[in-house]
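The complex appears here without one of its protein chains, the remainder shown in place.
Moving on to chain A:
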Amino acid sequence: MSLRQSPSAGRRKTRLSLERKEALQGYMFVLPWILGFIVFTSGPLLFSLYVSFTNYDFTSRMDFIGLRNYEHMFDEDPLFWLSLKNTAFYVVLMVPLTTIASVFLATLLNQKIPGMRIFRTVYYLPAVLSGVGVYMLWMQLLSPDSGLVNVVLSWFGIEGPGWLFDANWTKPAIVFMKMWSVGGGMLMYLAALQNVPEQLYEAAELDGAGVFRRFRHITLPMITPVIFFEVVTTLIGGFQIFQEGYVMSADPTTPGSPMNSLLFYNLHMYLKAFQVFQMGYASAMAWFLFAIVLVITLLNMWISKFWVHYEGGDGR
């Protein structure tokens, strides 16, 4: 018995140690990410959660004050509500408009037309550009006294608004600028459109369905998974808008101006953290934003059951 068993036991042992060796190498490979996760993500997350319950001011004090920051946020800081309102207004305006525009452009591009590659390049190029260079360009284009946009509007007899200088028009101005860079989403939709089987359209055409009915009953259902993905990510990104409010303010020394109309949530948080160093309060704001983003994402996933159409039918 023992004689017969020993070789197989030995083999199992070497196999085990081989597996262990393999696993060890695996951990070595993912180690950089694990370290980064601890030092730059989960550690900071926990620390900021704790800080949000303190009056930490970066230099001297860090006393536990319970929910005081959160109370202050909801009850005593009108700018908190204003910044949340500004951000929500921007998101509600921007997400539908950019979604419609990028689906529309993708549908246009999904036709067999000479020069299609050039059109695709031209539509997509603005989407890869961002930063202060782009913001300055749009501040000039939307400038009430020398900008091109209001000149073009005047050709149609429309007197253009003050855009970035008129508190009612600042957020529409930013959305206007965002329409220029819908190319990223457009490419996503284009890829989805190209995956819609040609036979579906042919069958529908034989049944006498016109362009709009084909779009409504074939194209739209087939690309709903991509629309869902895009809407979720644009929403999450939209809630984190910051730079536009910081850079494109009418008064360059007052981020968010005029009249705090560009004071977005993240900008308010940034000013609290890095201008007046109310780190505790800013951390509370950060966690509230995190909660908003989570709730919106979960809500979206739940709603998606009712309108997103997956080919496989198994929900993925």
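In the analysis below, a residue touches a chain if its C-beta (ideal position, glycine included) is under 8 Å from a C-beta of that chain, and two chains touch if they have at least 3 such contacts; residues count from 1.
The rule we apply is simple: contacts and distances are computed from a predicted model.
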item: Options "Anti-sigma factor", "histidine kinase", "Thiol reductant ABC exporter subunit CydD" or "Carbohydrate ABC transporter permease": UniProt name of the undisplayed chain; value: "Carbohydrate ABC transporter permease"
item: Candidate in contact with the missing chain, chosen from A:53, A:80, A:163 or A:287; value: A:287
item: Omitted-chain contact residue, chosen from A:16, A:34 or A:67; value: A:34
item: From A:16, A:67, A:100 or A:122, residue that would touch the chain that is not displayed; value: A:122
item: Interface with the unshown chain - residue positions in chain A; value: 19, 22-30, 32-37, 39-41, 43-45, 47-48, 51, 58, 105, 108-109, 111, 113-115, 118-119, 121-134, 136-141, 143, 145-146, 148, 151, 180, 184-185, 187-188, 191, 229-230, 232-234, 236-243, 246-247, 252-253, 266, 269-270, 273-274, 279, 282-283, 286-287, 289-290, 293-294, 297
